[in-house]
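The other protein chains are all here in position, but one chain of the complex has been omitted.
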Amino acid sequence: MPKMTADYTVSDLMASCIAHQVNDGDVVVQGIATPLVMAAYLLAKRTHARNIIFASAIGNAICSDWAPLSLSGIEDIWVGKALRQLTFPEIVCEYLPTLKPKEFLRPAQIDPWGNTNNVAIGDYHRPRLRLPGCGGIADVTTYYDELYFYVPRHGRATFVKGLDFKSGLGVSPGGPGAAAKGRYLVSDLGTFDFSGGRLRLVTYHPGVTPESIQAKTGFPLAIAPDLKETPAPTTEELRLLRQELDPLDIRSLECLSGPARWARLREIANLELS
Amino acid sequence: MPKMTADYTVSDLMASCIAHQVNDGDVVVQGIATPLVMAAYLLAKRTHARNIIFASAIGNAICSDWAPLSLSGIEDIWVGKALRQLTFPEIVCEYLPTLKPKEFLRPAQIDPWGNTNNVAIGDYHRPRLRLPGCGGIADVTTYYDELYFYVPRHGRATFVKGLDFKSGLGVSPGGPGAAAKGRYLVSDLGTFDFSGGRLRLVTYHPGVTPESIQAKTGFPLAIAPDLKETPAPTTEELRLLRQELDPLDIRSLECLSGPARWARLREIANLELS
Amino acid sequence: MSKIITLREATLLVRPGDILALGGMTLYRRPVAFVRELLRQRVGELTLLELTGGFESDLLVGAGLVRRVRTCYFGLETFGLAPMFTRLASSGGLEVVEETEATIAFGLRATLAGVGFMPGQGLLGTDILAVRPDIELVTCPYTRRQLVAFPALRPDVAVVHCQIADRNGNARLLGNKAIDRDIALTANRTVLTAEHIVDSPAELGGEIDLLGARVTAVVETPGGAKPTSCFPLYPLASLEILDYVLACQREDFASYLERFLGSD
Partner (left out) sequence: MSKIITLREATLLVRPGDILALGGMTLYRRPVAFVRELLRQRVGELTLLELTGGFESDLLVGAGLVRRVRTCYFGLETFGLAPMFTRLASSGGLEVVEETEATIAFGLRATLAGVGFMPGQGLLGTDILAVRPDIELVTCPYTRRQLVAFPALRPDVAVVHCQIADRNGNARLLGNKAIDRDIALTANRTVLTAEHIVDSPAELGGEIDLLGARVTAVVETPGGAKPTSCFPLYPLASLEILDYVLACQREDFASYLERFLGSD
């Protein structure tokens, strides 16, 4: 995680970046274990995108109302505030292909063309690390019109020249996913588009240099001609995130790993009990 | 309609016959415009088959509770008493193939093997009479394990040697409906099975002779060796039908035609308004 | 986002030649007020797509606005045959695409899944396939069983009458659900007519059946299903249905239609 020069965390900045990708009236999907994305969607709803509709993998529901983020009470928003609860097959076989919503995927590996891996690191049949699986990524990336990615811990383990396993389609031409445009990626170091079909650095976060981003990326990065610094979250965005949407800072968990993450999880769990 | 020798109508008798085909715990389906079947199901539920589940084409619902028959308020039972309302595609694509429920179909034409026509009389492309259509009969008769029929106005127009159009599968061997056993038919003249794969008279209603049934059937009837008279409805069955389940005698509409039917419809509609 | 417009404006969303899908079933929760306005505008050459055709469908057919019907049942249930459908379909004056419950249900599900067909049981061995040369078979790659490949169905316009909707088109269906969710999700344009419109989804009083995100326009039409029913607000007006049938039996469709268009 880079040092932040101003009075906000990198997860605040990432939440702000993701929120800015959401347009009013969008149908947005939240996948499994993605609190940073949830914080960002709520931020969009409370600022410029009042009429977005949430679809949730956890709640199997469509929602227009919201509640603050919670670790133990995650269903309070997704079920408690549902416009309608759906069966999962309804969502998968009917709503996703029809609505083609906007979703932010977190890849374990991503290549220059936006193909992703969430299945296994190393050889599939005897992996160095078996991952949880790709959920619906292998399905929806073959037909979503737009693809969005976020990477909370930017590094060469994630940004790779070649995937160990392709469980999500990027923008590679010729394949059935050619129409799918991975048009945006935000990491804890910068923001990117896929102009020309390849990952391209568009902004670098405050305190980060383009060179350090390249050094942490496993393939040569294209650079946008108008490369600039990522705009900081506004005071109002920070106030909303901290005071209303996610006062326990659950969104930051995605930027943590190892003992720091376990300690923080225990802290939050205890706070929620009290 | 045959004269009835005792103190009940032919629709009372048919309702009783149909009710006796229902076993406790069955899932039974009611099609469109079949009040006689509905009266029979309610009769079964109130006598020997307390645990049957109704699935209704009109209400798109599954019900275990009941309400009396109504012309204008048909939804009072099927929606008002629903265990769950379903979308029609859920019923057609999921519940019917999975539950393979018991249903009583009313054919416009039926041949000796139980194949049926509810689409058109005469040439399909320039019919003498276009019928409403077969609903789901062409679907379910290809996979239901058992098939049931009822014919409220037995005649040579209905019981035909050859169909004008086959919109429902009978028991013809070799075809995809070979497994489907049309195992029971009740008309206003008698009851039948399909032993040997062909319509066979099993009982004749009181006041009706087997010869008169043959005369009103467009093909030679097989006759069961133990042919006998159809047992009359019990006093309790008649009390239930008349006082609780269908006090307006809506079930009898199916046995009427022409001006008598229109007059009776108006009478019932007016009674329901008052 | 308010999508509320007038009935007149809403009928402009239907263009001559459209596949028009009507919600509800036969005599229950039909978009009758919408159809009355459509009859006034005389938008024609329509393909009528319905689970079951009934009262207002028969008016459209009788008025000559329908070129083709796609439904698995067209009639008036206990009130007998639908007079104008029966007459025109018997005389060759109306094209009937012979549907069944499965052709409609799987056809809409294919569109929802973004594919060209859904396989299902049904039809094999019947004469339906003979009069539906557009329907192909498909072999299951696992069981080698031959199945019907029900072709995808997509309405141009769906019109659904509901008991309650919000301004954005989120709505509840309190009576039968029919195929209304499916036509609303698949149609290129979806119109809701509602007995009652509220400001926000929180005021709907329960889970939605129709999602505003796929609704084009909302029109407030109290009593908009009459003489068909709108459970639990009003029952089927049986006498009115009978009057219609008897008018047609007297060869009096034209004057019935005139009276019907004069009423509101």
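By letter and in written order, the chains are A, B and C; residue numbering begins at 1 in each of them.
Here is the rule we use: contacts are C-beta pairs under 8 Å (C-beta built on N, C-alpha and C of every residue); 3 or more make two chains touch, one makes a residue touch a chain.
Quick caveat: nothing in here was measured; it's all calculated off a predicted structure.
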| item | value |
| --- | --- |
| Chains shown that the absent chain touches, full complex | A, B, C |
| Contact partner of the left-out chain, one of A:C17, A:V37 or A:A61 | A:A61 |
| Residue, one of B:Y143, B:F159, B:Y184 or B:Y204, that touches the chain absent here | B:Y143 |
| Touching the absent chain when the full complex is considered, from B:I53, B:A67 or B:A224 | B:I53 |
| Which residue of A:V140, A:V160 or A:I213 touches the chain not shown here | A:V140 |
| Positions on chain C where the hidden chain makes contact | 106, 113-121, 136-138, 140-143, 145, 147, 149, 151-152 |
| Residue numbers in chain A that touch the chain omitted from display | 32-33, 35, 58-61, 71-75, 78-80, 85-89, 91-93, 97, 119, 124-143, 165-169, 172, 175-177, 250, 253, 261-262, 265-266, 268-270, 272-273 |
| Touch residues of chain B, complete complex, unshown partner | 25, 27, 51, 53, 62, 64-65, 82-85, 93-95, 97-99, 143 |
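By definition in this document, only the chains that are shown with their structure count from here on.
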| item | value |
| --- | --- |
| Graph class of chain-chain contacts, one of line, ring, star, complete, other | line |
| Pair of chains with maximal C-beta contact number | B-C |
| For chain A paired with chain C, centre-to-centre distance based on mean C-alpha positions, whole Å | 41 |
| Chain A and chain B: spacing of chain centres that average the CA atoms, whole Å | 57 |
| Averaged-CA centre spacing for the pair chain C and chain B, given as whole angstrom | 27 |
| Where chain C touches two or more other chains, by residue | 109 |
| For chain A, residues that touch 2 or more chains besides their own | none |
